[in-house]
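Every protein chain except one is present and positioned as in the full complex.
A and B are the chain letters, set down in written order, and residue numbers restart from 1 in every chain.
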Amino acid sequence: MRKPLACTVIFVFCTSTVSLCGCWGRLELQDTAFVVLMGLDAVQSSSGEPLPTSEAGLEVTQAIAISRALPSGRDGGGGRGPAPMVVLPMVAPNLTVAGESIEESVSRRVRTTHVEALIVGEALARQGLEDVLDQTLRYSNLRHTIHVIIAEGSARELITSLAPSIEVGPWTEARKAVQSIQGRVSNQLHLHDLLVSSSSKSKDAMLPMMRTWQEIAVGGGESAARPGRGPAITGVAVFKDATMVGKLDEVEAAHALMLHGSFRRAFMSYPLSASADDGVLSNRNLVGIEWDSVKAQKRVTMIGERAAINVNLDMEGGVMEARGDVDLTSPEGVRRLERQVAQSVRFHCQRVVEKVQREMAGADIFYFGDVLRTTFKTWDEWEKFDWPKRFQEAVVTINVTVHLRRPGLTLQNPWKLH
Amino acid sequence: MSPSTHNLGYTETVALLAAYTGSKVFTSCPSQLVYLSSTSAWITAMLSVIPAALGVIAIYRFVDRFDGITFQRCVELTIGKPLGKMVGLGFLSLILGMDAIALREFSAGFKSAILPETPLNAIIVLGEAVTAYTATLGLEPLGRFIAIAFLPLSILLLAIVFGAFHMELSIAELFPLWGTGAEHTVLGSVQCSSLYADIFAFALLVPYVREEKAGQRLHAGLVSLGLSGLAMAIAIAVGMMSFTAPTLAQMLFPVLQLARLFLSGIFLERIEAIFVFAWLFFGSIKVAFGHWLAASLAADIIGVKRWTAFVWPSAVITYFLAIQPENLTDLFVFQVTVLRSVGWLVAYVLPAVLLGIAGLRGIGSK
Partner (left out) sequence: MGWWGKILDWFNQEPAMPFSLDPEVPPIKVKGKGATGSYSPGAQEEAGTTGESEQGSSKPGILQKVGSFFSRKGKGDEGARGPAPEEPSVAPDLDKNLLTVRRILHTDRNSDVIIREFLLPVGKGIRAAFVFIDGMVNLRAVNADILRPLLDPDFAARLARGLAAGNVEKLFPAAATTLHDSMRKVVTETLMGNLALFVDGLGKALVVDVKGWEKRPISEPVTERVVIGPHEAFAETLKVNITMLRRILRTPDLICELLEVGKVTHTQVAIFHIEHITNPRLVNEVKRRISSIKASYVAESAILDQLIDVPRFWMVPHAVLTERPDRFAGAVAEGYVGIMVDHSPFGLVVPITIADFFSSAEDIYLRPPAPTFLKLIRASGMLATLILPGLYIAAVTFHHEMIPSVLLQAIAASKEGVPTPTPLAVFAGELGFDFIREAGVRVPSPVGPTIGIVGALLIGDAAVRASLLAPVTVIIIAVTAVASFTIPNQDVATLVRIFKYVFIVAGSTFGILGIGLLLYVVGVYLCSLRSFGVPIVAPVIAGGPSARDVVARRAVWKMEHRPRFLRPEGIRRQPPVSRTWTLARPLRPCKRK
């Protein structure tokens, strides 16, 4: 009879502890409000200057999903009624206080466990995010897999523009907006990437930048009547450790990704030089290419104290648009076009590297350091080597090979045949 | 107590020992190793297996000299009763201490990971009650349970880590290969073998392994040690590849953090619920087996047969030990400094010394 007795003791113990102390942390979904988007901005002075966070605190904007407006099985589809998000801005000394004080203005417990994206204003990003992000890494509620977006302008404005218009739920909307960026302008979308890049000396992060723009009214009905403001990708913000040091536009970002080796599919257009080798690019001759695969082979060697970086890009793609004097009907024409495109790509890549080296304190967004550190034996040597400083002086050589595998569905523009 | 049940098969022994030794990967142990030896931590984890394996061989040779009697009796026969009992008490306190540390770390992990508002005390007491109850059921059910659960759980964990990992695993983060220098790594591995000090449980387990499997006893000990070494090395390597060494060294529950990174597609995310079960099972088995070890050793030291009487007392002692550290930093530093330097001496060197004494005095049948 000992086992039943033991079971009874355990059962009585469990039930009594629970009934005496209550169920810790139990929270019904009906009593919870979920933050979908969180925006962080630096507080601006009366003259519009951003103030340091240590003095003025943060401007925290939280977009909370309204559960009753979410699409549910009961009514069949959403989209009508109130907008499914409410945006609540506030100024608080730090994130913790912001999380506490938002509950004063919302009748429910506010949870940040389902934050889809953290949007950081550019001004704040340039001040550095180390201290601001401490809570997000220390507290288990905010996950490392949330997206981080840098807002050109203020985060608050961007959040307002991200209110769902096409997708029915706020999460799906925010997520799809972010995922469209992946592999095209930036491959680093998550808080985790920022954490890794800022703690590693051999690499730096580039996070997507977005701004608001006037939305084009799509379709009929209500949404056509009120064209809203929507988000648009403008490029990437380059970080050195956890501080933003500069930005690249979309084309530059794409080429940085190519050098990094994580470029995926994208459609890009290149102006060509008039003749094969004169090197002057013009928009009169232009070719649109959809890249299928871009392979980057990086080699870093030390020549004395200077690092010599050699990147071989092997690119494959298909022609999607051809304007001007582009000949795809003969093999020679294709070879010529390939050379022209390769030249154009090399030009872009070279420009990005130089820009980063010169203007952005040598933030290694191309992960050249990763290649170099494998040759080191101990951690101390690597630390002393001080790669970020040396990258600024490194010589970068880029070779590009382009293979245009497909000319599209036609060899020649039919209107140009005669 | 004479080991009257010889029902622990080879699989059960391996699973039990591997779970007992290897479940440290769920605590802060991987971080501690990275803290000590930087990017070469995963090499250290594998190299440390070698001194530990020598320790296991010493333990086995010592217990094997005496046919089928418990470790405590062996010790008492070798160095006399009074001294033997003192040595036994030393081992007992080591087991209780490691049990308490495991309990505290696992409970704290659960609190910070999944139940932030539940008092730590409640989680510790609940875990203590559950593990002590299962410990009273005996060694055999524990072994059987973990033998069944071990393989699926391990495959699941590996699948989470490798198969369905969305985040980029940067191999470059494993370099520089010899983080603190090759010499330091190799020498440090002796001290770091304290990491596997739990394999000392093998000494107490040997007489319970089924007779027909006697030839495989040593094999079981070594295989389980190897498995835990492999688990530790994989955890550290993957942790470094996704977090970088400096960050990993500061993390308290690196494997949990890894599981929280899982993100595959739009729906398969946030699957740490599955991981939590693996964590729970390994943690519970570790603590419950610790209770069993403590209870059976205590019964041996006192010289009575009813070891079940000591399970609940050992649970109470473990509870009070577990709530001793004021915070996790204390525990972390204590483990890095005290346990790392003392653990290997107690777990491997002491049995080796005992083996030497037994050999010199010619005690034992073989």
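The rule we apply is simple: a residue touches a chain if its C-beta (ideal position, glycine included) is under 8 Å from a C-beta of that chain, and two chains touch if they have at least 3 such contacts.
Since the structure is predicted, the reported quantities are computational estimates derived from the model, not experimental observations.
Among B:138, B:246 or B:313, which residue is in contact with the omitted chain in the full complex?
Candidates B:138, B:246 or B:313; residue touching the omitted chain: B:138.
Of A:32, A:243 or A:375, which sits in contact with the chain we cannot see?
For the chain that is not drawn, the touching residue is A:32.
From the list B:7, B:93 or B:216, pick the residue that touches the absent chain.
Candidates B:7, B:93 or B:216; residue touching the omitted chain: B:7.
Please output the residues of chain B touching the missing chain, sorted low to high.
Counting over the whole complex, chain B touches the hidden chain at residues 2-7, 9, 11-12, 66-69, 73, 77, 110, 114-115, 118, 123, 126-127, 130, 133-134, 136-142, 144-145, 147-149, 211, 266-273, 276-277, 280-281, 284-285, 288, 304-309.
Spell out the interface residues on chain A facing the chain that's missing from view.
Its contact residues with the unshown chain are 1-4, 14-15, 18, 23, 25-30, 32, 34, 65, 67-68, 70-74, 111, 113-114, 116, 140-141, 143, 169-172, 175.
We adopt the following convention: only the chains that are shown with their structure count from here on.
Provide the C-alpha centroid distance between chain A and chain B, rounded to the nearest whole angstrom.
The answer is 41 Å.
Under the stated contact criterion, what part of chain B meets chain A in this complex?
Its residues touching chain A are 38-39, 112-113, 115-119, 122, 125-126, 129-130, 133, 136, 167-168, 170, 172-173, 175-182, 242-247, 257, 260-261, 263, 266, 269-270.
Please output the residues of chain A touching chain B within their complex, sorted ascending.
Against chain B, the touching part of chain A is residues 6, 10, 13-14, 17, 21, 24-25, 140-141, 143-145, 175, 190, 192-193, 195-196, 199-200, 202-203, 367, 369-371, 373-374, 376-382.
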